[in-house]
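Shown here: the complex without one of its protein chains, the others still in place.
Let's look at subunit A:
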């Protein structure tokens, strides 16, 4: 027996991912300079990196509709591998050419190259994978760059203790951009609710990073505390927006009981 789906709700036109990415790049660069010039205003920087999570989650949603996995082996890890790795690797390169523009550009290009190879060499034949892979890599590069800058307190990447947080940063960013679509998977998935969940999870992750920042020995206390507080406030606001949307779309919300029409 197959249940006939009821009439699907009329969905608004989706926001193109490149527009989300342009917003993420602009806010990301502003965010970087705020954190670099005045570390005490880093709570504003945190607000400005949330669009990068949304842009990347939007691309994961777009690509995974074509059958890419949403679990272990998936585009989220691929994109993060390109983006975050560029930022992490750049910390070991001593050069005067170091700048956020260069890092974001290299991350984006590397993501594009990975997507290009996927379509041209591996023949994955997924429409627009180059563009979306580039956006995911660029977005994860922005996120890693700004968080590391906040932890450094505007003093560059001096000190090695920050290297201890690379593993949690890498896997945390990857999961946060990947999970919004994975968590919404199903016939009724839509971009609006997926991106709302991306906002919730972005705030959750930056809360975790804020807590870690408070514990990091060389990180100034005030920026890390600001990061934690702003992220918690953002989390509460985003969850309330997401829950409102869920209540509009869910079939029914009940405490318990047997489903209608099922013998018991």
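Assume a contact is a pair of C-beta atoms (placed from the backbone, for glycine too) under 8 Å apart; a residue touches a chain by one contact, two chains touch by 3 or more; residues count from 1.
To be clear about the criterion, contacts and distances are computed from a predicted model.
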Which choice in "Succinate dehydrogenase", "Cytochrome B", "Tetrahydromethanopterin S-methyltransferase subunit E" or "Phosphate transport system permease protein PstA" gives the name that UniProt lists for the one chain left out?
"Tetrahydromethanopterin S-methyltransferase subunit E"
Among A:30, A:89, A:102 or A:171, the residue in touch with the chain that has been omitted
A:171
One chain isn't shown here. Among A:42, A:182, A:206 or A:231, which residue touches it?
A:182
Absent-chain interface residues of subunit A come out as 1-3, 5-6, 8, 69-74, 76-77, 163-168, 170-172, 174-175, 178-179, 182-189, 193, 197, 200-201, 204, 208, 211-212, 215-217, 242, 246, 249-259, 262, 264
